[in-house]
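In this view, the complex is presented without one of its protein chains, the others remaining in place.
The block that comes next holds chain A.
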């Protein structure tokens, strides 16, 4: 199960019917006894053994590959492709005169669909002609079982693409599963992932490097930029019209600046943030990728319709195909969930591209039961170290944590404990941190009433906190009633935090973030330090200039543009592009009980804190909820006011599990292009370090 998930490509818009299959369903696609390939079954089996053996040798943790559908597919293709190697050798004379083949790799495959039987294996070559290097990928001939596969082969064949037309190559080397690469053209188009069944991506890149300039991207160590295009990039950048999603907020009087209009549009978005100080080429690249993404998706869509146009599936999506169990019941529910809120369709609502192109969507994995004590123990070695933190995070991502275990595990997720620490190291840390907390706390405790009279800032700050703690989650038993000690604890922790991080101080919303932490930790010092770690990531949301919120709302608008352009257009036409109606969701991480109940809040938080799939899953959760109500929003022609009211009042209709699944699916679907929508340093990413203070704040003054 883990294995098949790790193989899900981030580029599913190239896969034309890759709805998520769970393992049981994938097994259906194994060769059946009646299959024509049955005759080679014995060789499959022997290969399976060899393959399994070598995988185990390479990866000590490797799971049993024989259980994996992708693997089953590869052994299916294995013998076939091997028999074809000889005949292909004869093709080499077709290479252009004077050309030199500098690299050849067999068993490099394209997966047009998730279905194992439709994979196409072929040979990848690098050909040098004079000074020019080009790449080809030709599918093996005669392997296909039907006309459609033949068509796929023609469609996917890569015929001599010169490297001068290639912008970058992205390398994916999952721990389990095949390595693959994605080749992105200068035009923004990308080829589908090329899977290296026998490995060797490193060698492939090394060969390229001998012939063209290949530079690792500063932004992502797995992206290799072909030929340094620094200057052309600058040119493109200056001609780039970035949508000014944040215009309304930028126009507030406090940020009014007579010179603002002359600023470069690209830096304008961050005019209030310290990121403005230095030009960030990595972000520029992201923006470019983003700009081109529409081309990529269009390519995928056109290809899709082309494929389905004359296939047996032309009546899709109402095709019976979906009834035969290929689609999990949960996916069916999600697909139809758009209709679930009772909607009077007053105006025609533009189709949802991602919903309609279900083809291109891998639905999120079914949610699991929360992580319990027994299972947690299996993640620890004898001395208490977490042996595989990634598996742990993944496990929590898909199921959350049982409440009694939260106290222990949250400390890791938030970064109070490191995964490598032992039981005894953690015990020691707790005592050290306890006394460190007391030291900071004494700073304000020692302020006498006399001193406080002369310390306006302290009085004000304490006043803010006093006002908020008494109205935070008071309906919960834990904070209920007069003189509740937990309310005082909350006050003390927030006041201590406002001394620990005096520049940021206290800001409304912080009590909402602390409340569940104190509820779980039940310990003052530990709650404090966990809160400190959380605020390291979310602190910029509370900046006076709102830079953290601005970048999140900006990223959200870009994500909606990518994942649901009709909805984006609707927001654009209705002056809603500042996405301010999502402000509360993002500021306090979906906390208020109108969005999710308290327990659900804790669950979504731990899922978000795993940073599995994306550090910014919260943005995809927003998109998932918006998409769920898109029909209502557009159908009822909600304007900004109505939309804000609607969203503030969204009740427990929001089902956490399906929302997280949808968010996961959207995140996978958006892939790198989604990531490119999110400016570096956007919370909850750790802030970009610079020399100045972490939280430069102006004094709080109204005018």
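Just a few scattered comments:
Here is the rule we go by: a residue touches a chain if its C-beta (ideal position, glycine included) is under 8 Å from a C-beta of that chain, and two chains touch if they have at least 3 such contacts; residues count from 1.
Operating definition for what follows: contacts and distances are computed from a predicted model.
Of the names listed as "Anaphase-promoting complex subunit 11", "Ras-related protein Rab-5A", "Trafficking protein particle complex subunit" or "LANO_0C04852g1_1", the one that matches the UniProt record for the absent chain is "Ras-related protein Rab-5A". Of the listed residues A:186, A:391 or A:648, the one in contact with the hidden chain in the full complex is A:648.
Only one of A:102, A:470 or A:650 touches the chain withheld from this view, namely A:470. Interface note: of A:140, A:528, A:583 or A:609, the residue touching the hidden chain in the full complex is A:583. Where chain A meets the missing chain, the touching residues are 248-249, 251-256, 460, 463-464, 467-468, 470-472, 474, 507-509, 511-512, 542, 544-546, 575, 580, 583-584, 587-588, 592, 641-642, 644-645, 648, 700-703.
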